[in-house]
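Removed from the display is one protein chain of the complex; every other protein chain stays in position.
By letter and in written order, the chains are A, B, C, D and E; residue numbering begins at 1 in each of them.
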Amino acid sequence: MPYVNIKITREGQSITAEQKAELIAGVTDLLVKVINRGPATTVVVIDEIEMDNYGVGGESITVRRAKGK
Amino acid sequence: MPYVNIKITREGQSITAEQKAELIAGVTDLLVKVINRGPATTVVVIDEIEMDNYGVGGESITVRRAKGK
Amino acid sequence: MPYVNIKITREGQSITAEQKAELIAGVTDLLVKVINRGPATTVVVIDEIEMDNYGVGGESITVRRAKGK
Amino acid sequence: MPYVNIKITREGQSITAEQKAELIAGVTDLLVKVINRGPATTVVVIDEIEMDNYGVGGESITVRRAKGK
Amino acid sequence: MPYVNIKITREGQSITAEQKAELIAGVTDLLVKVINRGPATTVVVIDEIEMDNYGVGGESITVRRAKGK
Partner (left out) sequence: MPYVNIKITREGQSITAEQKAELIAGVTDLLVKVINRGPATTVVVIDEIEMDNYGVGGESITVRRAKGK
């Protein structure tokens, strides 16, 4: 049953379908291992966010990447 | 006042504007009917998610569709 | 597969378990009827929010209720 | 530490990178000023939603704009 | 129309109703000022999260506070 939402930025080369599949399987497994919930109805949604639309510490990721952060 | 977020996958032919309008009106009506909240400030947001980015049971919808699930 | 999140305020007498069940069943049915998605893995999560924590038009629901809105 | 998610519609000319930066900086500053939280790990995510996918009062923003709302 | 969700931890003395009102008004004003959206149907939802349930850098806020972070 758990529901998981992962938000990451879309940067240069995108996250591949294989990496997305690893995230989905990995977090589903983690929830079984740690709290014994799921996995049949565990839902995982990955949102890819433009770098201008994601801010940390008051700056967009675009600006942070330009500063080498 | 209620706020509703609906996440569905984007598959083959997209959900049409008419279907989106039916979802928005339908869920807004449901909240009035069941709990008498809204409708003037009820907000509904529909997110269309890539099939690789939505997982159920540890697999992406892409993989599930290929398996006929 | 769809995922739905409903946010409503917690006011005076709470929403009953029966009303929550009606919301869960109603929105699940709506998604089958309008876009033929689900219902086996449709997930609905209802969040009940304190009136001080929900704002519309720049004011909390607490203030709006006191003004008769 | 706070996390902020802002959902706005994508209409005609998009919100510019400068406006997004102002929103990120502005909401990060607001959280420091009002509750003294952050700013180093404050996260802000802006979602731009298609006008057909955002409903208010039972109607999509597309329909509301056509009616001059 | 914008929708804003703010997630903060619940620590020691809670955030007061006055502070919540300032956050609601402040973010609603910011969206008018920066992108001229709202304010009549702007929705702001504040979620207060237990310190054990909010993690940054792989550690809960409970652990971070104990370390003086």
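Heads up, the rule we're going with is that a contact is a pair of C-beta atoms (placed from the backbone, for glycine too) under 8 Å apart; a residue touches a chain by one contact, two chains touch by 3 or more.
Because the structure is predicted, anything quoted here is derived from the model rather than measured.
J.: Sort by label and list the shown chains the missing chain touches.
T.: A, C, D, E
J.: Since one chain isn't shown, list which residues of chain E touch it in the complete complex.
T.: Residues of chain E in contact with the hidden chain: 7, 47, 49, 52-60, 62-63.
J.: Mind pulling the chain A residues that touch the left-out chain?
T.: 1-9, 15, 19, 22-23, 26-27, 30-31, 33-35, 37, 41, 54, 56-57, 61
J.: Residue by residue, what part of chain D touches the chain that was omitted?
T.: 1, 3, 41, 43, 45
The rule is short, and it goes like this: only the chains that are shown with their structure count from here on.
J.: Quick one: how many steps at least from chain B to chain D, stepping chain to touching chain?
T.: Steps on the shortest route: 1.
J.: What shortest step count links chain C and chain D in the network of chain contacts?
T.: 2
J.: Rotation angle, chain A onto chain D: superpose the C-alpha atoms of these two copies and give the value as a multiple of 5 degrees.
T.: Rotating chain A by 120 degrees superposes it on chain D.
J.: Looking at chain D with chain E, do both copies bring the same residues to the contact (over half shared) or different ones?
T.: same
J.: Counting only C-alpha atoms to place each centre, which chain is farthest from chain A?
T.: With centres defined by C-alpha atoms, farthest from chain A sits C.
J.: With chain centres taken as the means of their Cα atoms, state the distance from chain A to chain C in Å.
T.: Here the centre of chain C sits 26 Å away from the centre of chain A.
J.: Go ahead and note the Å separation of the Cα centroids belonging to chain B and chain C.
T.: Averaging C-alpha atoms per chain gives centres 14 Å apart.
J.: Which chain E residues sit where two or more other chains touch them?
T.: Residues 1, 3, 41, 43, 45.
J.: Answer with line, ring, star, complete or other to describe the graph linking chains that touch.
T.: other
J.: Name the touching chain pairs, please: which are they?
T.: A-B, A-C, A-D, B-C, B-D, B-E, C-E, D-E
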